[in-house]
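The complex is shown incomplete by one protein chain, all other protein chains being positioned as in the whole.
Showing chain A:
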Amino acid sequence: MEENLNRHSKISAADLERLSKEAKGEATPSSAKIIWSEFKADKPAMAALIIIIVFILFVMIASLFINTPKMMETDIMNYNSAPGTNGFLLGADTGGRSIGQQLIVGARNSIGIAIGLTVISSTFGICWGLISGYFNGYIDWGMQRVYDFMMMLPMTMMIIVLVTIIKDYNAVTLTLIFSIFYWEGTSRLIRSRTLSESEKDYVAAAKTSGTSNFKIIFKEIMPNISSLIIVDTTLSFAENIGVETGLSYLGFGLPMQTPSLGTLIANANDPNNITQYWWTWLPAALLIIILCLSISYVGQVVRRSADASQRHGIDA
């Protein structure tokens, strides 16, 4: 082949450097560049991105300087201190515990769980969907029956039961328990797209090029459904913050001595707190709204940059 090509093509090894430089000049911008220009074109999304990054960094670092057991000690003298009094910037709850500090540690716990849950459940759901959709036939049939069985289980009930069975559970075990149930929606979504995608000719071309099934699934098909994956992952991240918060609100999430956004919002269970001591629950509620909104803004931008026809930004 080599001699053959050398005979019929004018290009030889000597031209390699010049030509690859030429090609680099004409290269299409990388996806990272496209995403960046898309963020620059959309100011609210840029603000959302900055809010998320700064907030997560602040929460992660600041919580290192907070002594959680000490923070969670009851101090009856500061019962429901208003914001700005007794050195409490955001006030204190019925146990005289600082809301501001709880917010920082709680946000770290909630976001940590949401990130862990999203990473585990999305990774598993995506792999499950891709493999099930690509191989089709008996493998698909078997995998979908497992999926049907999992869907049949009442999720919230199961989580509550598991949480009560397992002694001294913490953030890590809670994340793992959630992960058992939260991969299903993702896997169905990914499977349906994989089914249509694996019928396309480029998959057949990859097969005739001798590429292995594993490589075809993760290097050919997965990049082509990446916009779906990104949208689904960002949405489920926003949703997963809600999952932990919701269960903690019901009293089945994190244990009482570990603050989270859910336990803070649970302060609103008390009618007194809703009407008089608004500072005990309002900051956490606002925080969740802002965070989820920001995440969905960022998700939209990333989705747009994955689809050339929807882009706002000017291509570099």
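Things worth noting here:
One rule holds in what follows: a contact is a pair of C-beta atoms (placed from the backbone, for glycine too) under 8 Å apart; a residue touches a chain by one contact, two chains touch by 3 or more; residues count from 1.
What we mean here is this: contacts and distances are computed from a predicted model.
Chosen from "Lipid II isoglutaminyl synthase (glutamine-hydrolyzing) subunit MurT", "Protein YceI", "CDP-glycerol glycerophosphotransferase family protein" or "ABC transporter ATP-binding protein", the protein name that UniProt gives for the omitted chain reads "ABC transporter ATP-binding protein".
Of the candidate positions A:Ile139, A:Leu153, A:Ala204 or A:Leu286, contact with the hidden chain is made by A:Ala204.
Mapped onto chain A, the footprint of the missing chain covers residues 1-2, 4-13, 15-16, 19-20, 22-28, 200-202, 204-211, 220, 223-224, 226, 308.
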